Structure formats: structure tokens, C-alpha cells
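Data block below; observations after.
The complex appears here without one of its protein chains, the remainder shown in place.
By letter and in written order, the chains are A and B; residue numbering begins at 1 in each of them.
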């Protein structure tokens, strides 16, 4: 199989989405001049080109794209060529309304925006396959072609009638019989027993509360239907160009795609990363996405989209202050990226994203943002030869899984304040602040390589996952596990006792009496720290209470319970407390921080033989880096300490 | 007519909804063992069993239910048998889309949840009658059968075409002619005059503001249509079993059903009570529902549903802390309940309510919640023989009525902050905190038996109701009346002067110049207290200002106006002030608190010859109870004082 290395060939890819059909061709030549100045070596073409390529059903207008690929190739810019299937032309919806998705109320999502396609529409899939086939046939041999990009940000739903049919097909595949479906969905409750497949529908509008297992399966099905769309196109291009790697870009903290399952179908795992520049934990949000993507890729990965400045979809869209774009770009490389790309090269003057920044913004080539892009391009060229293809490794794994996420975010749960994404962010932040590098892992993965495994929250765990956790601890692994883990089985059926008995035994819990969710802003005192969001009335068996609740209804009950190398944390400790708890567990397990004594807001990451040191603060800091190094960015020799200005970075080789 | 006594036969019913079709039959035997341990003597079966009983149109699968009733009977557990008509099987919506309700935008509410039936659907009604008929025929003679439970929590709406037809039928019955409807609805305004009955529709989506009289009639109609569904099924079971009492469970603080009208059609008035365990006034919310239900029942009533621990429909669902379930259960008995039941016996492991607690929760028989259930069962067995069938009486009545509620909650009113439910809660709380037991009464009821009548807010009053109030005061009664009372007549037509002139005369008001709603959080100074929510610019006639506004635009205007035994309160005094105001009025009228000198957060209620003392606080308190008593719960003798631990209760007999 081809991989990212086939596209990077020892470089770090730098560039972005390019939509030149918005501009007269004379602008293309200005683009090329400025790309050269910025060191751009990769552009993504064609993401939104379907209406241009196929202006009428079956027509093909390839001339402009021929010229464009030639131009890129002539100027040393590789092309990530997209199938344009994320945004069908208006004629498709007009002539074939069956290609349009319906929402849960039956309302059509029409053209005039984007992503107005039903994953279940046979008509859509036929048109998508045809344009993909023709693109692959025409450009498969083009020397500029470096990678295939299938569709874009798959994340749509359909509750319509054709979707109902594919949902039933998917359910038949999963359950075989209607009886098995009735059992899995618990339809005995609320008189929901299905007597005929035709009665089974997507979870459309109801008077009161949908069946949660149906909703969970609908999320699984939706992810799988989109994956079918992806693999259908992937298989076409792969047939034409077995040597060219294929990707599609994830938005991992939007929950729509089962990331582990999807990543297994990609040659290159790529991702869109958009932390909020206003967010004081933006850098950690980035690190989380980097770590997750690296773990999915099991090696170097591609940052497909980030913003050079502001986005346009928040209430208040702040640009990136001086140095932040460079800092976060290099952070991605530190955490394993071999491609640093943007949406988009040249900011649109029209259309829905004209206030989303570009590498070349409205301010033009003299704008600060473009000047920083030029600097980043030069930096990446310096780092590339030593970084590309190397691995960033971790001794600690965070378990995260989409089925558990979906089940843990369902309607009617004990607390709507408890959001799996929020919990995983809090735990990752704790380890990030402790300067401990983390991988992510699936709960059924082999965990033997990790000194410490943490489970922020996995509402749903399969039997295999539970056995895997137990075996990991038995084999000497250290485990820290958060609340609401192992509540449900694969069908979202609550396990007796409210938590799987193997887990209760693992942690030394005799009875889990009651869950005690806390109000927003409420805190609960524990020995040595304060808990938030959640608490629990448990009765210890042979587990030992490392900390107990103090005061309140749960006074004296265990807050953190430990049995051997396994801990169960029944609340969400305040950030510093969770950081200390996990740092302590890591230290006990022999997992070390990257560097000791790091100043606040300084991040350090090892990748291959390189040590990245990143200053997320706005003041100058001095960082101890014992030994002698060479800073790839400056070319200077660094001994024992390095000084980093605001948002400064050092990339140190031995 | 049969009544609750026919089911209780000197006991207090204890048990809950039981949905054993969720479980394998071996679990049924465990259920029976644990029911015995808990003293359960009543279960409600069949609420959600339609799909199981009638898996295909016209099919009947009674075998499992036969076995279940036999099992219950063999173990001394009585059965409240439900008609399963609140949740039709999927096949009904699939084969008969006319059975599904439409919302005001025409969107269908489908199956997959519950309560997806149109009250107006002839098809639905036919199927509902048939299954009811067959259930009554089969189980009418079963020795376990103690009560019929029709449907469940009637509270749905339909704006669809069949509903439009029944709405027109209902309006014809009410108004006779279209001209009368036009007059009642004030259609001369906004060019809404109807020229043909076919033009009359439910209040569907409009560009701007619906006709409020149409909306009011739609709420009346909806209540009546649901009542038709109820009485149709009731009449069927009554025909089979004239000796078995019939009920359906209310949710009285949801506004959908005209409580007085419905209660008159029931043999047993039953109710669902779900105060929030986090709510510091949860006990008062319970007391309010108890008082209202007891008043509707005119005697003992049935607590059909409460939660043993947490519910699942709040943002944050807290369990009941230690002792609270027992405390609130005994409070219900104190206030007249002869049945203390739960949703549900065994917590679901699947489906939409798997996080709603059960008597037997996920933690199982060793869980704290089940241990408390066992204790409550024992307590009720001790109290039952002396409490069941007795009456809790009150000298004070709170007037409350659904037509007034609906009219007072309409769009486009002077202040959307003024919500009739909020006002009635505030006034009930004031009297509850003053330890004065209250009944509820309809404004047209005979009020002669009450020393004090209070009217929190009755936006709409019929002429008969107004005359009733005037007569009550003339006959020596004491009346305290809140603002926005008597604003409108039965058709929601504003009465000249903004308040009926008989009422203005009663209170000594010359001119009601202007309503002055206050902002959220705003307070207004009055002599001796502060007002919230509302104020009024009135000019006194021969009424005397007991308190005036001080400062602000209304400086010097009457805040509380009194003429003889009638007072008009133009604002919502802060809680302690309203408590004092109503306590003073009660004392003047000769209505006494249950006990004098009660500590804070201790409630006392007399029922029959028993005195219930309930500690809602979390500390131990000593309560003065002059005289010698026997505590039914402990069997101990109590003289002059009783000590109650946190959430403790004493049930004192002479």
C-alpha cells in the first residue's frame, strides 16, 4: 500500500486547498509566484469543482484543470487531487431530488450551500462514481498527482426514505433477524416491538424521547454509509493508481465518523484542526487532535486544513496573533505531522467563506499573515529532511472510542453536563500539562506497550474491551479510569450493577449505589482536592480509598478507589488536581515527562531524534535542555538552556 | 361507584409500574421474592404492552399476561391493570398513518418513542377500544385485578386534518353557530371573520401571533378530546367490571388536562409526583401536588408514580439522598395518599428510561435505594390500618382552575414573567411555610366550609365564579386575592376596567389605571416589604391601603388594598412577606397552623386522628407536640416532644 511517505519524499508538505476557479487565469500566475515565495510544495485541487467539471449531467470540462495541473507541476507544486463529490452541482438536486438528504422532520436540505447529498442515494453514488472514474482516468498519470483526496469532511445525515431502506439493509446485516433487532433495541419497553422490517425507520421526530439503541445504531449506520461512499470512490482511484495514496480529511472532535474504523481504510490519515485563537487551551486542543490523528495513522499524518488567521463560523472570529500560526504549525510537526496545510491558499472574495482567512488573505502579499506563512514555509524546509517520516512515541495511552462517545452523549442520560468530548479533553489536558506525551488507543487494542493507560470515560465497552483492560492490569499495567465507564454493553444495554462486574472487581467496588451528578459550577470536597461535574455513592470492596468525599451527602465515601495498579476516579477533579493525580500515576508506572522543570505554558515533544520545545506563552522564557544540541530553525548550537521568545520554537537535534 | 377503598381494603398500596416483558420469565420469580421482602402489595401491569399483546393487527397474545397475573395473585400482589393505549405498536403508524398526530407545522410525530397517537383518529380509537374490550373480558374476573389504569399521562396534541374536523365538531357543540364563534373569538379584529366552518382550523403556524381565544379553545378541546379517549375506555371496562375502580394518572403541574373536569370522571384520582431532589422547595412542590390531588379526589388518592431515586429528563438528574424517598412517601400519606407507588419496580436496562431509577435499581437488592424501599414498605404496613381511608382536612382553600391558567399563559400578555403556575406555587409555599394546611378549590365550588380563601391568580373568571367569590365574602368569608384576577370573561374577553367591576367593588378599587410588570430581578418597595414581578397603578375607592408603594413611579399608590374581609394584593411580595401576609389573614379568619412553634423545615399535617411530623432538614430537631402520643413507626410513646433525625418522620396517634 502507498503511504504518506510516497507523497512527502523526505519533505514536509506545505500548502493548502486551492480553488482557482474563483479567479481569472492571470491570477493563477500570481499564485504560483507567491507559492514559490512561501515554499508551497502541495495544493489540494478540485474539492468544490463538480459544477465546473460537469456543468450539465454527463458533460466534462477538464481543460481548465489540465492547465492547472500542468502549471503546478511546472512550478514544482504537487497536487492532492480531490474528488468533487462533497458538493454536487445544482442540476443534480433539481433533476434528481432523490439525491438530497432529509432531516428528521422530512425537510429537504437543498443546494445553495454544500454537502447536500444523501449518502444513501443510488443516483448520487452513480454520478459520484462516474466523475471519480473520469478524474482518475484523466489524471492518474499526471506527474503532479501526489495524493487522492476523497470528498471532504464527511459529516452528513439523512432520515429520508431511501436512507430508511439502507438503514434496514444495514440492520439486517447487523442483526440478521428482526427478533435480534428487537432484543438489541429493547423494544419490549414502550411497546416498540417491530413485527415487520418495513416498520423500522431512522429515528425521526417523536412525541417523546427516541429509543437510544436505535439512535446509536443510526449513528453507526451513518458513519458506515459515509464510509461506503468513501471506499467506493477510493476503490475507483486505487484501481487506476495503485501507487498513489488516498485520504479523506477528518474532523475528529465532531462525532460523525467512527475514527478507528475509517482510519483503517485510508492510506494517509489527514485531519482538519481549528482551535480557537482566543482559547487559552487552544494549543492543547491542537495537541489532542494531533495525538489522536497520529494514533489513528500509527505514524506520520497530514494536517489537511488549518486557518492561517481567522475562521468565520464562530460568534467572534479572532485572527491568529503574531507567531501563533507558526507555533501551532510546528507543534503539529512535533506531534507527527508530515504535512502542514491550510484552507485555503487564497482567501475568497465571494461566497460563504469569504471571511475565512487564507494563506494569502485580503490584505495580500504585504499582509502580516502572508509574511508569517513565508516564514513557516522556510522553517519547514529546514526541518523536513530530519523530521519527515519519523515517529513521535508515547508511553501513555488515552482510550477513546466512537461507539462509547455516541452512547455517552445520548438523550436522557444522568447528566447532560457530562459530555464525553469534554471529559476526554479534560484528561488529555491534565497529561499535556504534566508534559507527558500521550497516544490514543482503542479499548480493544493491544495495550502492552504502554506503561500507563487512562480511560477518561467509555460509557459503552464490549466484553472484549473489558477483558482487554483486565488483562492489561493483570500483566502489570497501570490503569486510571474515570466514571461512567463500562456502564453499557455493545447494544447500550446497562450492565447489571451499573458497571460491568469485571471492572467493579478490578477496582475493588462492592456496590455502586448511586450516580450523583453535580450542578454546573458545583464542587465537592475530597481529600486534597475538589471534584466537579460528577460524584458517586460507592461502597468499597477490597479497593482502598485513596481519597474520600468530605462533607455533603457523600461524606466518607470513596472519591478515588484503588486496587493494586487500577484506580477508579468517581469525579472530575479540578484541572490541577487531575494533572497531579495522573502525573503521580504516570510516575509510579515509570512514564516520564518529556523534560523536567519546564516553565508554565512551555511544551516539549520528542519526535525521532528531535526535541521540539514550544513556548505557548507571550513572554520570553528560558528552558533547560540538558546537553548539547543544534537548533534546526536557527542553525545555532544550544547547550543546556534555550531561550524562547513569545511563541518561539526550538527544534533541537543532538 | 367503586372507589380507592375497594382496592386498598384498609391497607396502603405499595408498589409500582411493572414491565416484566423486558425480562426473561426467570427474573419474574426473583421479582416476586424481592417484592415480598419490600412489602409490595400492588403492581401496575400493561402500560406499555400493546405491541406484545397485539403484535399484528387484531392478534392477541395473552398467555404471558395470564401467567403474570396468576403469579402476582399467588404471591399476594394486587394488579392495577392498564389499557396499553398510550403507546401503539409500530404497525399501527405504518399501516394507518392517520393514527399519528401532527404538530402545528404539519410534522408527523411517529413511532419509536411513545404517545404517538392522535386523540382524534377514528382508527386509533377503534383499535384502542378493541384491545380494551378484550382485556376487560379476559381479566375482568381475575382475582388479582384491583383497579383499571386507563392509558398513561394523557398529554398530547394534534393539529392535523382529522383533528381539524373534531375541533370543528367540538366548536359547533360549544357555539352552535359560526356567528357565535366569531363573537367569542373576536374575529372582527385582524380580519379573521369566518364565513364557513371549513375555514376554521386548529391554531397552526401563522406569520404573527395567533388568535388567543382560538388557542384557549384549542386547549379546552384538546383536554376534552383526551377525556373522550379516556371515558370511551373507562366505559368499556366499567361495563365488564362495575365493581372495579378506574383511574388514569395526572401530571397536574403540566397544564394539558382540565383537572377538575377529569377528576369528576374517575373513581380514583391518581397522580405522578416528581419533585427535583436538588430543589430546596421540592417538599413543598410535593405538598402542592398532594393537596391539589386530594382536593380533586375529595378524599384519599393514589400516588401512582414517583421515583425511588433519580429521573432521567432533567439536565442534571440527582438521586434521592438517604431518607428522602421515605420522607416524601410518608408526606404523601400525611396529605391523604392511600397508595404510594413508583415508576417502576425494576429499572430498565434498555430503552428510553434506563436511567430513570426503579425501586430495584441497577445496584440491585444490595443497593441503598432498594434497602430504603424495604424500610418504606414496612413503615406503610405499620401506618396503613390507622391511616387508610381517613381524611386530611383544611380550613383554607387556594383557588386554582385550568381555563384561567391557559388564558393567563397566553402569548402577548403583559408580562411573560408572570406564569400562573409560578404564582400558585408561590402562594401555596407561603401557606405551607406558615404550617397552614390547604385544600385547592374550583372558583365555582361551595366555599362556605373554608375560613380563608386565597386566589393567587385567576386571569379568567366566569360570572358565576365572580358571584361566588362576592357571596363568600358577604357571608363572612375572608378572601385574599392576587393581581391579574378577573381580567377576562369565559371567552377571554377583557372585562371593562381591566378587572370585573364586581371585584373592583369588592376590593374598593375606583380605577385600575395601569398594570406595571416588573423586570426579572426587579423589586419595588412597599410599606414593610418588597414586591416582585408585578405592580399596579390603582386608585382606591372605599378600599383602605394596608400597604403602599414607596419610591418609584407608583410612590403612594396602594400595594395591598383592603375592604372589609377582602384584600387585593397588587404585587408578588417576597416569600417571607407573602407568608406573613397570608398567615395574618389566616389568623384573623381563625385558621390555625397545625402546630405552633415548629422549627424551620419541619412540616406537620393532621390526617384523621393521626399527626404526621416530618423533618425536611438535614439536622436532628426536637419538635413540641403537646400531649401524649404513640408513634406508629417506632411503636414508642411520645410525650410533649419528639426528636426527629435528618429526614425523620413521626406518625403520632393519640
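Quick note on the criterion: a residue touches a chain if its C-beta (ideal position, glycine included) is under 8 Å from a C-beta of that chain, and two chains touch if they have at least 3 such contacts.
Computed from a predicted model, the values in this text were never measured in an experiment.
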From the list A:33, A:354, A:391 or A:422, pick the residue that touches the absent chain. A:354
Touching the absent chain in the whole complex: find that residue among B:129, B:201 or B:232. B:201
Using the document's definition of touch, tell me which of B:511, B:544, B:576 or B:628 contacts the absent chain. B:511
If I consider the whole complex, including the chain that's not displayed, which of A:94, A:177 or A:393 touches that chain? A:94
Selected residue (touches chain absent from view) among A:60, A:73, A:322 or A:592: A:322
Would you write out the residues of chain B that touch the absent chain, in ascending order? 105-106, 185-196, 198-201, 203-214, 411-417, 491-494, 496-498, 511-520, 537, 553
For chain A, enumerate the residues touching the unshown chain of the complex. 19, 21-22, 48-52, 55-56, 84, 87-91, 93-94, 101, 107-116, 156, 278, 309-310, 312-313, 315-319, 321-322, 347-356, 361-364, 366-369
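Note that in this section only the chains that are shown with their structure count from here on.
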Mean-CA-position distance for chain B and chain A (Å): 48
